[in-house]
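After the structure tokens below, expect a handful of questions from me.
Left out: one protein chain. Kept in place: all the others.
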Amino acid sequence: MSLSRLQRGWHRARRRPVAVVGAVVVLLFTAMALGAPWIAPSDPLRTDWSKIRKAPTWAHPFGTDDLGRDTFSRVVWGTRISMQAGVFSILLAIAIGVPVGLVAGYYRGAFDQLIMRLTDAWLSFPFLILAIGLVTILGPSLTNATVAIGLGATPTYIRLTRGLVLGTQAEDYVQGARALGAGDGRVMARHILPNIASALLVQATVSIPGAIIAEAILSFLGLGVQPPSPSWGTMLSAAQQFLEAAPWMAWWPGLAIFSLTLSFNLAGDGLRDLLDPKDY
Amino acid sequence: MLDFLLQRVAISIVTLLVISLVVFTGVRMIPGDPARVMGGTDADPAGLAEIRAKYGLDDPVPLQYLRWLGLALRGDLGESIRTREGVVRTVAAKLPITIELAGLSLVIALAIAIPAGVFSAVRRNTIWDLLANGVSLCGLSVPSFWLGIMLILLFSVRLRLLPASGFVPLFQDPLANLERMIMPAFVLGAGLAAVLMRQTRNSMIEVMSADYIRTAYSKGLAGRVVVFRHAIRNGLIPVVTILGLQTGALMGGAVVTEQIFVVPGFGRLIVEAVFTRDYPMVQGVVLITASAYVLINLLVDVAYSLLNPRIRIRGGET
Partner (left out) sequence: MNGMKKALWLIVGVLSALLLQAGVAHAQKKTLVVALNQDPDILDPTLSRTYVGRIIYAHMCEKLYEIDAGLRIVPQLAADLPQFSDAGKTVTIKLRPGVKFNDGTPMNAEAVRFSLDRHRAMKGSNRRSELDSVTAVEVVDPLTVRLRLKAPFSPIVATLADRAGMPVSPAQANKLGDKFGTAPVCVGPWSFVERVPQDRIVLEKSAHYFDPGQARFDRLVFRVIPDDNVRLANLRSGDIDLMHLVSPTDAASLRKEGRFDMPSVTGLGYQGITLNLRNKTGKTQAPADLGTPLANDPRLRQALELAIDREVLNQVVWDGQYTPGCTPIPPVSPFADKSRKCAGRDVAKAKQLLAAAGLAGGYAFELTIINDPPQRRVGEVIQGMAKEAGFNITLRPSEFASALTDDDNGKLQAFLIGWSGRVDPDANIHQFQTCGGSLNTTLACDEGIDALLNKAREVSDLGQRIGLYREAVDKFAGSRRNIVYLYHLNYIVAHAKNLKGYTAVPDGLIRIKGTSWN
């Protein structure tokens, strides 16, 4: 990536202030996830039987939940879980999907066909059913939910990588490297991978918000994070029973999911513009 | 063309076999005994043993699989352990409901996405483009279960405009049916609309900058004619592909939506079947879903190769 391209990208980014805002909000959420112990005013697990489902006050700006815990502190700590689930599951998908897709796309042949049929089968499961099935087999926990989401996202990366690799085969730099006698491993690692990395990065920023929502859904169904840990999904599932009596319990975690995924999507759009050599 | 078709069909069959095998073993790996589930806390060991014997649950899994496959090939997917209704019959009753839901949400999604996508591509970088993009990003970002709950709160609890849930068969009372399907269809369609709108916009932008469109403009054709006669046709090809890929997502989305709005469709059927370890039902439902998905993708492939004959030459690669 040349300096001038970076500069051009920066100019484009400046023309898209919304994307910058998105990126900033993502960074803020990241800071919140890392700094949860210092940001949260109280222990997110501390119950207080005398303060059950209290509307927002100065002491509890987001109100308290059904067990008298501070909702604000729980939303803050919940960021950590959502970020963790979103990022790690996609890292898992990349860790499996990219090498497999790379090999399949590079060598083609029977292995490629097999992989393609497997991903076909994989993709034909409704994702949520796959995740529910996996988590019931493995037992509900954050780790297992993350694994289930990661595995659910894997075929996308296999197909994307393979497609990108097919596209590079004809490119001069690959042909050139081959002509110069570079080994397969070297061509893949040094020539193909760097050229498809930006497309993968863009895909990752698009998948992470999806994974965050998936974690929320699984936790909402009780298949993700386990109590008393605060997760936005479990907070929402508790809140669902008090929609009328204590709507604030549902507002904040819902709003948090929404703003984090929205920011990711905005930032992802910006990043696409930044990295995409096509000028539109 | 025939070769291409045959190859695709063969591949589809292999895919389905793989899926059926995975589901068959997978569902048996989930801890919990279907006979025990039926018993609830109230179980009689002798009765459980009989249920297990009746459904052959004690036989080796490969034997169970072959037996099931043999019957499945003859169109018999067995009967539900829970309700003892035939799987095929139950699915035949449920499928039209989910197809209606999915169809309705598809209509909603397309009705929003195509005009919005084309419009924002044509008016690129105007405030309208920004707005359309913003709305579609919101559609992508909002968790569907959350959107569903909020819609129920607003339209059913606060405004009392729409019934919160329930289902009236389409042919019994179309109006009441629509009344109850509109919210779930919107929730299900919102995410899809966002995806399709973005795809439409991007491919329209690409097409609009293509040479032949520039030529058309330079020949002095009016903007509207160019857009409608030339650009849209080509711009929508990738949208068709995405649509095929999104069918699976639509089915998955139906699971959540049907839970929230209590639509007695396919999605709820499968969740309930998984939770009650109703093996024959899970197997049957997944096999049918997967077949539908594979079939739709087959059709998309064929449609695509008709739209763009070059694909056919590379047949089977996609």
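A few points about this structure:
Residue numbering begins at 1 within each chain, and the chains themselves are lettered A and B in the order written.
Throughout what follows, contacts are C-beta pairs under 8 Å (C-beta built on N, C-alpha and C of every residue); 3 or more make two chains touch, one makes a residue touch a chain.
Quick caveat, the model's predicted, so the values are computed rather than measured.
Between the chain not shown and the residues B:11, B:57, B:152 or B:216, the one that touches is B:152. When the omitted chain is restored, the residue from B:93, B:138 or B:296 that touches it is B:93. For chain B, the residues touching the chain absent from view are 30-34, 36-47, 50-51, 54, 82-85, 90, 93-94, 149, 152, 156-157, 160, 163-167, 173, 175, 259-262, 264, 268-269, 272, 275-277. As for the chain not pictured, it touches chain A at residues 47, 49, 52, 66-68, 136, 139-140, 222-223, 226-228, 234, 237-238, 240-245.
Everything that follows uses one rule, which is that only the chains that are shown with their structure count from here on.
Taking each chain's centre as the mean of its C-alpha atoms, chain A lies 22 Å from chain B.
Remark: chain A residues 18, 117-118, 120-121, 123-129, 132-133, 136-137, 166, 209, 213, 216-217, 220, 236, 240, 243-244, 247, 250, 254, 257-258, 261-262, 264-266, 269, 280 touch chain B in the complex. Residues 11, 14-15, 18-19, 22, 26-27, 29-31, 130, 133-134, 137-138, 140-143, 145-146, 149-150, 153, 157, 205-206, 209, 245, 248-249, 251-256, 267, 270-271, 274, 286, 289-290, 293-294, 297, 317 of chain B touch chain A in their complex.
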